[in-house]
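One chain of protein is taken out of this complex; the other chains stay put.
All chains are identified by letter, namely A, B and C, in their written order; residue positions are counted from 1 within each chain.
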Amino acid sequence: MWDPGAWNLYSTGMLVVLACAVIAFLALSRERDDLHRLLLIDLVEIPSLGIIALLGTDLAEALVLPGLVVGIAELLALSQIYLLKEGLREKPEGRLPIEVIELGHAPVIIAVILVVYGIILSGFTGGGVAGLGLIFFFMAKGHRENFSLMEAAAGVSWAIWVASFFVFMFLPEYWWLAVMGAGGGILLKVTAKMSLVGTMWGKPHE
Amino acid sequence: MTPEYLLGLALLVIGTIASAFPRDKDYLTRLINLEIPGFGLLLVMLSYDEALALFTFAGVSVITTFVFVRVMEKRGIP
Amino acid sequence: MNELYAILFGFITLLGGVTTAIYRDPFDKLISLSLLAAGIFPFIVDRGYVDVAAAAALIAPLGTIFTLMVCRRRARDA
Partner (left out) sequence: MIALAVVAIIAALEAVRVVAERNTMRKLPYLNVVSFAITGSLMLLLPHPLTILACAAYFVGSTLESNAIASTWSGGIRKHE
């Protein structure tokens, strides 16, 4: 039955966000170009996250984070598939020809602030923030990549993660240690992966 | 009835329409228009006090922009 | 937040959002986008999330700078 009392702020917002999602899907269904479709998939993701965010409890926060993780992973995979399909292999020219970026110390300072802040935050959020700082640094200042170091970081983060899982299982009284270990592990893992994205920029080094 | 909530919904609608049916249909216009609903979602999350989600979304949306810029630079603008 | 400030900052935000959607030149769009971001920060600080505001203020320009790389490409080609 139609109940005027049910049309509170929450329902109206839900209706608006659903309308946005419908518009985005409509545009997606009419689009033929692949890169445009990739952009529209990102557009569809935003109202979908809005529907979750409108739940407005801790549950929403717990559901938005995996949604974002899946979204960024999906986008990375799809963009890589797109590049392979189109046969685009050459790396774009690195370095921004912007005075404030190239001549000043801004990239270093901002990258350091973001990385330190990300380490304080820890978890996936901190990994994203710290990784963003590293992406910016690698892109602005160039890089001498050392992939074995990053592989080592990923391996170490795996080990920390499994160890904290075992702590959860067998020594539940040290749960705080396990939470810190898991948060640090995810931080290391996400940061390593994101900075790998940054090193895909720039001239080929061979 | 918080102002953040209403503003966020308004930006979400404007941005979605602008990004779904942009005036010039090219990649750069769509990429910039995509940031408007992002800010709208940020405001909606703010009105529900979801600080951690807000943080993560801000970081991830910029990484998304970077991935798109990388693809576009490799492809070249048509 | 006082109604006057909500209206003023909301006006800046909406102005930025609408003009970002309707402008055609990418540089004009980016300037409007930074106007939109400027309108949002008072709302974030007013809710008490000062740490979120500090991080978002550092993250938001990075998105613009990444987008500028595509603009540079187009300006050089044209």
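Definition applied: a residue touches a chain if its C-beta (ideal position, glycine included) is under 8 Å from a C-beta of that chain, and two chains touch if they have at least 3 such contacts.
Values in this document were obtained by computation on a predicted structure and should not be read as measured data.
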Interface with the undisplayed chain - residues on chain C: 1, 4-5, 8-9, 11-12, 15-16, 19, 25, 27-28, 30-32, 34-35, 38-39, 41-42, 45-46, 48, 50-51, 53-55, 57-58, 60-61, 64-65, 68, 71-72, 75
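By definition in this document, only the chains that are shown with their structure count from here on.
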Higher-contact pair (C-beta pairs counted), B-C versus A-B: A-B
Distance between the centres, which are taken as Cα means, of chain C and chain A, whole angstrom: 20
Distance between the centres, which are taken as Cα means, of chain B and chain A, whole angstrom: 14
For chain C, residues contacting two or more additional chains: 55, 59, 62, 69
Interface hub residues of chain B, defined as touching at least two other chains: 17, 27, 31, 40, 55, 59, 62, 66, 72-73
Residue ranges of chain C touching chain A (in the complex, touch as defined): 55, 58-59, 62, 65, 68-69, 72
Touching residues on chain A, where the partner in the complex is chain C: 96-98, 101, 110, 113-114, 117, 129, 132, 136
Parts of chain A lying in touch with chain B, wherever the complex brings them together: 9, 13, 16-17, 19-20, 23-24, 26-27, 35-36, 38-40, 42-43, 46-47, 49-50, 53-54, 56, 60-61, 64-65, 68, 71-72, 75-76, 79, 82-83, 86, 88, 90-92, 121, 124-125, 128-129, 131-132, 135, 139, 194, 197-198, 200-201
